[in-house]
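What you see is the complex with one protein chain gone and the rest in place.
Our next item is chain A:
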Amino acid sequence: MTMLAITDITKDYGASRALHPVSLCVKKGEFVTILGPSGCGKSSLLRIVMGISQQSGGEIRLAGQRIDMLPPERRDIAMVFQSYALFPHMTVEQNLRFGLRMKNVPKVEQQRRIAHALDICTLTGLTARMPRQLSGGQQQRVALARAIVMQPNLLLFDEPLSNLDAKLRDTLRHELVALHRRIGATSLYVTHDQAEAMAMSDRIVVMNAGRVVEIGTPLELYRSPKQAFTAGFLGQTNLLAVTASGRQGQLPWGQPVDLATEAMGPAQVSVRPESIGIRACDHVSSAPATVAGVSFMGASALYTVAVGETLLKVSQAGGDALIEPGRTVELTFPDRLPVLEDRVIEDRVPAREAA
């Protein structure tokens, strides 16, 4: 069942368009992440869903009801802010109770929900604290608990972990995923951190320059991206030109590769650094590849390999002896390389706007 349906939402600031028609949906209980670089329009979209900003066109439905004309307090959406946005003049408990009081939830039910939220966010014992007496991680958990007690149809997250240090971010990321499994709240999560998006999401919506670039599961988007932007934004990649003929392709230096889909003529493929095999060899093969640089990353080594004009990123796992710069190497490519679609997603103008 579709819980949230965003259809052709646009946002114009004067003459400039911040959101081109954007459409996406979130199924009940699903965890969907909107991923994109800063300025891609993801925050504008979130503010429109939340109700603090008005869209220029399009509509939003939550649980079947149209909500885009309603003020934020009547939308049945709870939000976890990047800045936590806890009420500094209220204790943890009062923060949690605020929304329930506003929605006239009976006292007994308030108590039950608060106790439950405190328990699952491991905040028991901190109820009488003021927000300023809590650590960053604790504050973020209070913000989360404050949203959960509302039992909303939709939970929104606006980069909730980006103000925390790396280690805490990691812990909280796991806690969030575990929590989502337990309560099954329909969630829309906004972030610019691709690792976060991949680790947490059921599906990822990749956005760039006010448009949805691609939607898919983390695995699909990583393994077989359809757009060059997706390939480059989710992890590292090598974008290589190939001359295709059916399922066969030829790299610029003549090496044949196997393609995932059929194509004809010039095309582009994405090859992940870790899927290229690298091996030192003495004889000069058809492709004269030499190591131009190497950096040791701990669990892996990252090579820069020059083949003619092209520079390739190649990652080799394990603690094998490093191949020194200047050595000739042999590269092997995996089968079924994803061919990128060259087209730009067309800007559909809804009929009523064109009128």
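Simple rule for what comes next: a residue touches a chain if its C-beta (ideal position, glycine included) is under 8 Å from a C-beta of that chain, and two chains touch if they have at least 3 such contacts; residues count from 1.
Criterion: contacts and distances are computed from a predicted model.
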Chain excluded from display, named as in UniProt, from "Cytochrome aa3 subunit 2", "ABC transporter permease subunit", "Branched-subunit amino acid transport protein" or "NADH-quinone oxidoreductase subunit J": "ABC transporter permease subunit"
Among A:52, A:115 or A:297, residue touching the chain not depicted: A:52
Contact with the hidden chain (one of A:2, A:23 or A:91): A:91
Touching residue (missing chain; options A:61, A:129, A:313 or A:327): A:129
Hidden partner chain, residues of chain A it touches: 50-52, 71-73, 75, 77-79, 81-83, 85-91, 94, 98-99, 102-103, 128-130, 133, 146, 150, 156
